[in-house]
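Left out: one protein chain. Kept in place: all the others.
Every chain is named by a letter (A and B) in the order it is written, and numbering of its residues begins at 1.
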Amino acid sequence: MIRKREFAFLLLIVPALLFYLIFYLYPVVSTFAHSFTDWSLLKRSVHFIGLENYKQLFHDDVVLTGIKNSIIYAVIMTIVQNALAVPLAVALDKNLRSKNLLRMVFFAPAVLSPLVVGFLWSYIMSSLDYGPLNQMLTQIGLGSVNWLGEPKLALYSVILTQVWQWTGWAMVIYLANLQGISKELFEAAHIDGANGWKTFWNITLPLLVPSITINTVLSMIGGLKVFDIIFSMTSGGPGHATESIVTVLLQRAFTDSQLGYASALGVLFSLFVMVVTFLQLRLMKRWEVS
Amino acid sequence: MAAKKDKTPYMLELCLIIIAVIVALPIYYLLVTTLKTPEEAVASPLGLPHHWTFGNYAEAWNMMRYPKVFMNNFIITFFSLIGCTLLPCMAAYGFARSRNWLSKLLFLAIIAGLVVPFQIALIPLYKLISTLHLMNTLWAVIVVNISVTIPFNVFLFINFVKSLPLEVEESASIDGAGVIGSFFRIVLPLMQPVIASAAILNSLTFWNDFMGPLLFLQTRDKAVILQEVYRNIGQFSTNWTAFFPMMVLGVAPLLIFYIIMQKYIIKGIAAGSVKG
Partner (left out) sequence: MKKVFTVIASLFLLSSLMLAGCGKTDEAGSKENASGAAQSEKKVKIRIMGYNKEETRKSYLDYLKEKLPNVDIEFQFVDLKSFENMLRTQLAAGEGPDIFETSGSGAVYANAGYVEDLTDASFTSKYNDTGLMRYQGKVYTIPLQSWFEGIWYNKDIFEKQGLTPPKTWDEWMTIHEKLRQAGVKPQAMGAKSWEPMMKQSMGMLLNEFYTKPENKDFDAAFSEGTKKVSGNWNEVVSKWTETIQKGNITKDMLGIDYDQAQDEFATGKAAMWESGPWAAEALKQKNPNLNMGMFPIPGLTEGTGWLIGGPGSAFAVNKQSKHKDVAMQILELTATPEAQQALIKDNFGSSFLKGVDVQLPPEYEDSAAAFKEGHVYAPWITWPFGAIAEDYGKSLQEVLTGAKSVDDALKVLDDKAEQQRKSLKGN
């Protein structure tokens, strides 16, 4: 009986597993296997070269810049996006007259394609006279800023656009969580004389932990894997100032034709994300329990 | 006390409205530029147009072959959604309920897919699609969409299934329904809320996907909306006031859909994802 049930469970898993194995795992594993070779698009033969690619990675300045940028990007995105989204959700959970309209406005950027967002913001942040952002800053007496051309600033400008795009998204998940919390809890707290802040810290925030876990884990993984917005806004420039791991990976794979080398970067990067995610889940679980 | 209670939300509402205006500005800029002549757009980027010109849209609509590409986008999103809902649902149920080591191992293998930068695997994938004679068909994009989102969706669904009470299924199994029967008759209907929220999240990814179509859909009659937008940008681009309406036409369907569905989206996600 149990055997039969277990078999049926496996049967349910099989269709998804087949798709996953054929169209996801097979291409990934076959690429990863090439990380020990000199696989290149420039020649036909492939030779086993052991750990050579991995050794080279640590001497590649651009790779190191990419790693640094992806980490900065992921950490800032995770913190800022969620730190803004939680209060926003709490505020919009209140009985405001315009709450539906406001929710809509905050969520709207999330449905735009990254490609369009990239081009749109390239114009908005343009350092030309008609760049709307600089025109506005000049009008209120602040000087214009070289948003995407200043290497020290460019990455943060990209992050700014992404906070704009994805905060509303996180907000919706928090709102959803808040709606699942019984209102009686808040009323009870109110009767106990707890003020706004106290209620927030002692009741709201702990109850939001499940969605905080989901949001922070997803924005961390998404942040480390960031690619399309950088591709469409700066192409990794000026110089290599905004290069991310995935943009470097694609450059090494296709522009430089060094597929084996890029695969090695892919392997190390996947391991890294795995470790980060694991640690983060552990950390969140500890918080959930306490 | 009562007065204070009223006052706070007003201040709060005012603040929120100011923030909302700032958030909406870029979208306003996108929309208002489409109604201007190039000179106007340069002279006052944020001002209202002097005379409204909708000709830009008519031109963009025709240049993009809008009905055709819209339909392609729609077909891809629709079938990808069905696949990426049904398969992971079944799998999540199987994973959540089975107790053997094999399924635990398989589960780990699938979840590991969450962390891989998938762009690296394009060459073998491309070979595969061409071996299967799927090249330049919408199905190529659909199967890739389904497969790539399996880790995320299994991750999303499994927590929900675990939160479902076992009793219902057990009583069904006493009634003689097999595992598969009780999944389709009892569990799947119970999963409606989480399916709704997953569909919302996934449809965004599918509709806005660009890499997949660019790789696998090579002829113009198979192209999706973003590919048509993309034809008109880049190094040899011409006229950006003609290009902005294309961007608007590119994002409009989803934007309108989400504006209409906004209330249900939050409810859907509320019912679905948070139980994890």
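Here is the rule we go by: a residue touches a chain if its C-beta (ideal position, glycine included) is under 8 Å from a C-beta of that chain, and two chains touch if they have at least 3 such contacts.
Bear in mind that the values here come from a model prediction, so they are computed numbers and not experimental data.
*Asks:* Based on the whole assembly, the unshown chain contacts which displayed chains?
*Replies:* The chain that is not shown touches these displayed chains: A, B.
*Asks:* Among A:P15, A:G222 or A:P238, which one is in touch with the chain left out?
*Replies:* If we include the chain that is not displayed, A:P238 is the one touching it.
*Asks:* Given the contact definition stated above, which residue among B:A109, B:M135 or B:I186 touches the chain not shown here?
*Replies:* Result: among the candidates, B:M135 touches the missing chain.
*Asks:* I'm checking contacts with the chain that's been left out. Which of A:M125, A:L155 or A:A189 qualifies?
*Replies:* In the full complex, the listed residue that touches the missing chain is A:M125.
*Asks:* Going by the contact rule already stated, which one of B:Y126, B:W139 or B:F184 would touch the omitted chain in the full complex?
*Replies:* Result: among the candidates, B:Y126 touches the missing chain.
*Asks:* Give the residue, chosen from A:K43, A:K94, A:H190 or A:R282, that touches the chain omitted from the document.
*Replies:* Only one listed residue reaches the unshown chain, and that is A:K43.
*Asks:* Identify the residue among B:F74, B:W139 or B:F184 that touches the chain left out of the display.
*Replies:* B:F74
*Asks:* Touching the absent chain: which residues on subunit B qualify?
*Replies:* Touch set of subunit B with respect to the missing chain: 38-39, 42, 71, 74-75, 78, 122-124, 126-127, 130, 135, 192-193, 196, 199, 214-215, 218-220, 230-231, 233-240, 261, 264, 267-268, 271.
*Asks:* What residues on subunit A make contact with the chain left out of this view?
*Replies:* 38, 40-45, 122-123, 125-129, 146-151, 154, 231, 234-241, 250, 254-259
Going forward, only the chains that are shown with their structure count from here on.
*Asks:* When the C-alpha atoms of subunit A and subunit B are each averaged to a single point, how far apart are the two points in Å?
*Replies:* Here the centre of subunit B sits 16 Å away from the centre of subunit A.
*Asks:* Which of the residues in subunit B come into contact with subunit A in the complex?
*Replies:* 9, 12-13, 16-17, 20, 23-24, 26-27, 29-30, 41-43, 45-46, 83, 87-88, 90-91, 93-95, 97-100, 102-103, 106, 109-110, 112-125, 128, 143-144, 146-148, 150-151, 154, 178-180, 183, 197, 204, 207-208, 210-211, 226, 229-230, 233, 240, 247, 250-251, 254-255, 257-259, 262-263, 265-276
*Asks:* If you look only at subunit A, which of its residues touch subunit B in the complex?
*Replies:* That would be residues 5-6, 8-13, 15-17, 19-20, 22-28, 30-31, 88, 91-92, 94-98, 100-116, 119-121, 123-124, 130-132, 135-136, 164, 168, 172-173, 175-177, 179-180, 210-211, 213-214, 221, 225, 227-228, 245-246, 249-250, 253, 259, 262-263, 266, 269-270, 273-274, 277 of subunit A.
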